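With one protein chain removed, the remaining protein chains of the complex are shown where they sit.
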Amino acid sequence: MRPAGRRLPASARVILGLAATLLLTGCARTGLAEPVTAEGKKVESLYVVVYYIAVLIFLGVLGAILYAVVRFRKQPDDETLPPQTHGNTTAEVIWTALPLIIVLVLFAMSYGTLRVIDEAKPVKDLAAVVNVRGIQWGWEFDYGNDKVVSGGASDDEPPTLVLPVGEDVRLVMTSDNVIHAFHVPNFLFKRDIIPGRQNQFDIRVDIPGTYGGQCAEFCGTEHAKMTFRVRAVSRAEFDKFVEELTGDNCQGDESEPSAELALKSPNNQIKFVDVESEEQERCLKAPADTPVKIAYENGGGQPHNVAVVAGSPSNPKETYLGLPDAKVIESGRITYDVPPLPAGIYTYFCQVHPNMSGTYLVQ
Amino acid sequence: MTTATTEEIATGGRPEGMSMPLLGMVLFIASEVMFFGGLFAAYFNIRAQAPEWPPSGLEHLHATIPGFFTVLLVLSSVTMQMAVFAIRRGNVRALTRWTAVTIALGVVFLCGQVYDYSTLDFTIRDGVYGSTFYTLTGFHGAHVFGGVMYLVVVLIRSMTGQFTARHHAAVEGASMYWHFVDVVWIALFFTLYVLK
Partner (left out) sequence: MTTTAARPSAAAHTPQPRSKLMDYLTTTDHKKIGVMYLYFSFFAFLVGGVLALLVRSQLAQADGAVFTDPDTYNQLFTMHATAMLFFFIIPIWAGFGNYIVPLQIGALDMAFPRINALSFWLLPAAFITVFAGYLTGGGPAEAGWTEYPTITTGHYAGANGHGTDLWIVGILLVGISSTLGAINFLVTVFKMRAPGMTMFRMPLFTWNIVVTSMLTALALPVLTSALIMLFIDRNYGGSFYDPALGGNAVLYQNLFWFYSHPAVYIMILPAFGLVSEVLPVFSRKPLFGYKAFVMATAGIGALGFSVWAHHMFTTGAVLLPFFMFMTALIAVPTGVKFFNWIATLFHGKLTFETPMLWCLGFMSMFLIGGINGMFAAQVPIDYHIHDSYWIVAHIHYVLFGGSVFGVYAAFYFWFPKITGRFLDEKIGKIQFWMTFVGFNVAFFPMHILGVAGMPRRIASYTADPQWELLNQISTVGAFFIGVSTLPFIYNVILSMRSGKPASADPWKANSLEWATSSPPPVHNFDSLPPIRSERPVFDARIEREAQARLAAGPSPSGPAGAHA
């Protein structure tokens, strides 16, 4: 007679076998968004390895449980007690050490990946620096020089962030109100946007295309509608896009051009402000063909300088004021000299923080 | 072979070590330490990221008058301990006396706190400086107030003769709590008034 308990192994084995084949034959990526960035690829490889380790642990442990359940059932007429074992030190050591080793391996792999994806690239290697501002409930993508694309929950179409493919770009994130998070599933990445704090990360999109993105940190009523898109295009197309973005901070600015300009950065902040009003300064107006002095005060906490270029901070065509002449200061005051320039639209910015920028209008 | 009866169970298996109320008080104080730990953590976090401390427009707090009240509070810890020593010897009258003195010092300290508040030219609404200052000192003040209430109970029970050299867990508990409140104040005094 076959004991009742012995009939289950077959079915259990079938279930286990099925599960194993299912899990081990490439459903690791099930659902996982297709990575399109260099960093995302790294995360994907890590995810897949962790996935297999996880499946093995799961099957191993669950298998042991099922095996015990099937193998060690009490027979109906058996009223004797099994051997009363209380423990085994060797076993204890083994199953403390085993998870510890797995944990160490996981740590080594994750830490390696983390260093790569969190690495900050040198500013000079960046194809673009885009300021991402989270607002309730929408987005502002600021390419410097007040070239801004914005939109939000109340618009028909979500705003689109355009990025060049194949080159590193930096996204610098700020918020004036609540915490949001920049999340593009296809980047396999997100980063919080926190008021009072500047977060940034560098990525390289490798595959051209349009990808959906969405705020991932609960931020109020329309959190669910705080969507955006990322369009990755060739460098040429990107440059053209930025070029054509109308962005002139000086529109609506009534101030008179002056050869004696003043700027300030408050303590520990990454922005230029007007010396008197302390409001963010986005427009400097200078007279044409006249040497100009910019009196600059750094409130400390962050190194800054002031540079003046034609073009954008990430893609200057001509530099009129810049390193090494435009010295970076940690704090205190300094005066920068801008050579005489013909009338036109220029850009001023900080070379340490290229996203600190504004329009330098020569009239 | 031993077999426990209900009487044995009822007296509790563990007469050794601290009495139950006292152990309860120790644990309660441990949790209070963590509570103030949270507030202090907030304070130092905010202070560390502030460009200047105190913020421009505010003077560094004057330590003289609060310093005087600090001495009073430390003194009250001494008098409280005297009360404990008294009852351990079984001297109920001394217990009553020392407890009364401790209460008086506690009340004076609270008055001093109110006075100190009245001299300050900033409020809880004035940025992080005000928020942290009033929250920390306010919650400490509330604990002093709670301690005074507790001591008043001890005083009444002492006057009605409820304590003996053997049974005075409430006094021990009160003293422990009072020392704790005192230590918190010393930490507060140094961080808020002295540390530059």
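For reference, chains read A and B in written order, and residue numbers begin at 1 within each chain.
Note that in this section contacts are C-beta pairs under 8 Å (C-beta built on N, C-alpha and C of every residue); 3 or more make two chains touch, one makes a residue touch a chain.
This is a predicted model, so every value here is computed, not measured.
Checked against the full complex, the one of A:Ala38, A:Leu106, A:Val123 or A:Val148 touching the unshown chain is A:Leu106.
The residue touching the chain not shown here, chosen from A:Asn199, A:Ser258, A:Thr290 or A:Ser331, is A:Asn199.
Here the missing chain is touched by one residue of A:Asn131, A:Gln214, A:Gln302 or A:Asn355, and it is A:Gln214. The missing chain lies against chain A, touching residues 30-33, 42-43, 46-47, 50-51, 54, 57-58, 61-62, 64-65, 68-69, 72-75, 78, 80-88, 91-92, 95-96, 98-100, 102-103, 106-107, 110-111, 113-114, 117-118, 136, 177-179, 181, 183, 185-186, 188-192, 194-197, 199, 212, 214-225, 227. Those residues of chain B that touch the chain absent from the view are 1-10, 12-14, 17, 20, 23-24, 27-28, 30-32, 34-39, 41-42, 45-46, 49-50, 55, 123-125, 127-132, 135, 139.
Here is the rule we use: only the chains that are shown with their structure count from here on.
One inter-chain figure worth recording: chain A and chain B are separated by 47 Å, centre to centre, where each centre is the mean of the chain's CA atoms.
Contacts from chain A toward chain B in the complex involve residues 267-268, 299-301. Residues 49, 51-52 of chain B are the ones that touch chain A when the two sit in their complex.
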